[in-house]
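For this view, one protein chain was removed and the others were kept in their places.
Entry: subunit A
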Amino acid sequence: MGILFQCRDAVDVFRKKEYDAAVKIQSWFRGCRIRAYLRYLHRVATVIQKCWRGYLGRQHYQLIVKLEFCTMKMNLYNAMAVRIQKRWRGYRIRKYCFNYFYLKEYLKAVSETNDAIREALEEFAEMKEREEKKADLEREEKKRDYQARKMHYLLSTKQIPGIYNSPFRKDPDPWELRLQKAKPLISQRPKVKQKRGVNISNRLACTSARSLPQSEILPPIDRKQCQGPFRDITEVLEQRYKPLEPTLWMAEPINELKMAREELRKQEWMRNINDNMFLPFSSYHKNKKYIPLMHSSSKYGPNSYGSQHFRDENPKKWICDKDFQTVLPSFDLFSKYGKLYSKAGQII
């Protein structure tokens, strides 16, 4: 019995071992299979996830690209808009509110004008100074001349040297030369002060031409007395103020005749009752304009019918063929009209 049990046990051991081995092999194999299956599943899941993720990523990426593109566009637009606005704002401010460059130009122009004015004023001041100096010098000269003229007696003569021509000097003093040039000053006669309060009412009315004129005393003529014997002053004045005695020819005016006529006319006019001229026709003065007949004042000349001929122009309308004859003889009174009674001086 023991060997059976030993055989059973040995088989059992083997059986266990084999069973374990088989289990091991099977489990390992199953494991491999499952692993392979899992691997496959992983792979497939990865592929699915990969595709899905790729899809999602692409979507996202497109969104980003779109956004980026929009942003880029907007930036560009903004930049361009900024440029436009920059120009526009500058232009608007300069045109309507405040132009900086104009201000700068203006200030520059102001300072240039200021400089110009300063120069001009300097020149003006200098000119004034020069004129003043010149005037001063002239005044000095005049004064010195006047003094030299007053002191002309200090001039040196041949015998006696003057005070400005001292023998101990090399050249004479400049005053000496001035004195030589100066004309001696003659003392003026004292002018008579005329009292201008003289009454003019003392003047006589000059009625006759022979009286001397009583005008105001003329101011004295300021020169030396003329030399020589003179005629008596009353004679001279008589001669000077002798009235005019013209010849007969000069006594009458040249248009005497005309004036006499005028005089006569005036006298006659005095006696006129009516000043109007004697008029030829009664309605001459009425100044009516003569309105001729329209009939005779046509555009194409006066109608000759009625003045030149009294027959119609159209011969068909004539009553008879013969010409008209004058029935009455012409008036004898007017046969000599225009002709004189004598042959001399006949009107041709």
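We take it that a contact is a pair of C-beta atoms (placed from the backbone, for glycine too) under 8 Å apart; a residue touches a chain by one contact, two chains touch by 3 or more; residues count from 1.
In this text, contacts and distances are computed from a predicted model.
*Asks:* For the chain that's not shown, choose its UniProt protein name out of "Sperm associated antigen 6", "Programmed cell death protein 2", "DNA-directed RNA polymerases I and III subunit RPAC1" or "Small ribosomal subunit protein uS9m".
*Replies:* "Sperm associated antigen 6"
*Asks:* Which of these touches the unseen chain: A:F5, A:F29, A:Y91 or A:Y106?
*Replies:* Going through A:F5, A:F29, A:Y91 or A:Y106 one by one, A:Y106 is the residue touching the chain not shown.
*Asks:* Considering the complete complex, identify which of A:L76, A:L121 or A:M250 is in touch with the unshown chain.
*Replies:* Spelled out, the listed residue whose C-beta touches the missing chain is A:L121.
*Asks:* With the missing chain put back, which residues of subunit A would touch it? List them for me.
*Replies:* Residues 103, 106-107, 110-111, 113-118, 121, 124-125, 128, 132, 195-197 of subunit A touch the chain that is not shown.
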